[in-house]
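Quick notes on the structure that follows.
All protein chains of the complex are present and in place, except for one that has been dropped.
And now, subunit A:
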Amino acid sequence: MALNFQWLCYRSLTVFSNMLSTIARINLVSSHPEVYDPCDDSFALVDALLADRANLLEHHPSICMEIGCGSGYVITSLALLLGKEDSGAYYIATDINPHAVRVTCETLLAHGCHAEVVNTDIASGLEKRLSRSVDVMVVNPPYVPTPEEEVGRHGIASAWAGGENGRSVIDKILPVADKLLSDKGWLYLVTLTANNPLELCLQMRKKGYASRIILQRSTEEESLHVIKFWRDLDTLLEANECMGTEQNRKWTSYRIHAFYSIFHMEIWETEF
């Protein structure tokens, strides 16, 4: 009886605290020496999701996925800001680090949320059946430029070691994202200036994605961007048109030039 009462108090407290917060609370985020704690990049991603919340709610995603969930701060925040009670979405989070998947489960539990968590490399094992199904994907990849041999190490290094230009893992994730995103799928990706976000946007543009930098933030150590990608029919048609002949190549370079201008404008727009 006493136990039941305690549980009831605990439950009421968590329900009450959840009503107050639309994102994960740092003091409820679990941790482990081998798991990356939420930091500026995690906060930037969650702030970008918060700023885009109205659009996300209107988007009515059925399947939301995080690749590289680490402490679980981002997937928990996403579940909370979409409203865990009645949004009716399936949340799935992956991480290559066995400690991280456990910590993510603890963080979700502490917030009264649920996501399915899988210990795997990027989305290995899920690519076939989740193909063209994910409506919202969030990724805070290991983006720090490091020697190539540091990529793929176990434990906490997997959270940041990004190889040359910090692009080794990002370049593996983007084709997987392209495969998994549904027709209305959105991808939110954290990058660093060193990752060459412009080139990433152009690369995705060739696959038919429009993109926008929805948040830019400079910290003492790094300059972070959160890029939102979405499938866009016009972009896809342009990409198909622009392949091939010399004439088309000139046309492409003109478009890339135009895109550069738009890109810079968007940075300017999102500067704080």
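Throughout what follows, a residue touches a chain if its C-beta (ideal position, glycine included) is under 8 Å from a C-beta of that chain, and two chains touch if they have at least 3 such contacts; residues count from 1.
Here is the rule we use: contacts and distances are computed from a predicted model.
The chain that is not shown carries the UniProt protein name "Multifunctional methyltransferase subunit TRM112A", picked from "pyridoxal kinase", "Eukaryotic translation initiation factor 3 subunit H", "Multifunctional methyltransferase subunit TRM112A" or "TBC1 domain family member 9 like protein".
The missing chain, though absent from the display, is touched by one residue of A:32, A:53 or A:102; that residue is A:102.
Of the listed residues A:117, A:139, A:190 or A:214, the one in contact with the hidden chain in the full complex is A:117.
Those residues of subunit A that touch the chain absent from the view are 62, 85-86, 88-90, 92, 96, 98, 101-102, 105, 114, 116-121, 124-130, 133.
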